[in-house]
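Note that this complex is displayed minus one protein chain, with the remaining chains in position.
Residue numbering begins at 1 within each chain, and the chains themselves are lettered A and B in the order written.
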Amino acid sequence: MRLIKAIRKNDPSIYSIMEVFLYPGFWCMFFHRPCHRLYKWQLFFLARFVSQFARFFTGIEIHPGAKIGKGVFIDHGMGVVIGETCIIGDDVVIYHGVTLGGTGHEKGPRHPIIGNGVVIGAGAAILGRVKIGNNAKIGANTVVLKDIPAGATIVGRKGKIVGAD
Amino acid sequence: MRLIKAIRKNDPSIYSIMEVFLYPGFWCMFFHRPCHRLYKWQLFFLARFVSQFARFFTGIEIHPGAKIGKGVFIDHGMGVVIGETCIIGDDVVIYHGVTLGGTGHEKGPRHPIIGNGVVIGAGAAILGRVKIGNNAKIGANTVVLKDIPAGATIVGRKGKIVGAD
Partner (left out) sequence: MRLIKAIRKNDPSIYSIMEVFLYPGFWCMFFHRPCHRLYKWQLFFLARFVSQFARFFTGIEIHPGAKIGKGVFIDHGMGVVIGETCIIGDDVVIYHGVTLGGTGHEKGPRHPIIGNGVVIGAGAAILGRVKIGNNAKIGANTVVLKDIPAGATIVGRKGKIVGAD
């Protein structure tokens, strides 16, 4: 399975393949696949029920409507929120605390489109219908409100020393 | 109920009113009301017990002492922390990962005062006894350490492209 390979490739802390079944990032995908099917069948309440149960179990909230590619690995995962109209490519790595959300009260497509092979650092917030190009890298805690070209690295401001005892 | 109206108004991803009962932001308020009463009766341990149970269930930690207005909607909610002496007005929208906290070891009133209609983006941290004016908007991941006038929009630094493959 592509996700298991992705976990083994991206996480140097893993000692055996069995550990994969302890990963919230494994279980959130396990739940999201049937959830997305329920959503397409317009069983919205049931879909949302499963998705909220998965959130309770894994700390990862993926709206049933989100389209997610193959081998997408959400590492650690606590606090991740992925919106309804989000489209995520293949082999993306998403760390904990990441938001793929909207910017306000828009209706219709309002969440990001993430290319293949993108890496999104912990706590980053990508907001609005923006496109993140293939293999782009987004640094931890970075706020992204516009399109990012393929292969780019984007970061916020690093901490600065402002005083000392 | 004002909270249910607030959820329907602020969340374009909701398909039926029944879904409201799947929202952590609904349940955290459901628990906080009796919790705050226990706190006022000085049943501190019991109040805290209920509040920590609600945190386990919803991912939202509201200290029993916090005063919260009507129609306050905490969306997604995972990782939200609201301090003991916090005062929140009516119709406020708070996204996941928001901290309304202190700056250190102060005693007494040490958490923010949030005006009516304020919107606080995901991951924002408002720290200390600061006042956020009515209808102000705080961007995602923004750190706020001082008073904000009514109607203002306040953001941190957006991400910057620093390299490319």
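Everything below uses one rule, namely that a contact is a pair of C-beta atoms (placed from the backbone, for glycine too) under 8 Å apart; a residue touches a chain by one contact, two chains touch by 3 or more.
Note that the structure is predicted; figures quoted are calculated from it, not measured.
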item: Among B:24, B:59 or B:89, the residue in touch with the chain that has been omitted; value: B:59
item: Interface with the undisplayed chain - residues on chain B; value: 44-45, 48-49, 52, 55-56, 59, 61, 63, 65, 78-79, 81, 83-84, 97, 99, 101-102, 105-107, 110, 123-125, 127, 135, 138-139, 141-146, 148-149, 151-157
item: Residues in chain A touching the chain absent from view; value: 10, 12-13, 15-16, 18-19, 22-24, 57, 59, 76, 78-79, 95-97, 121-123, 139-141, 155-165
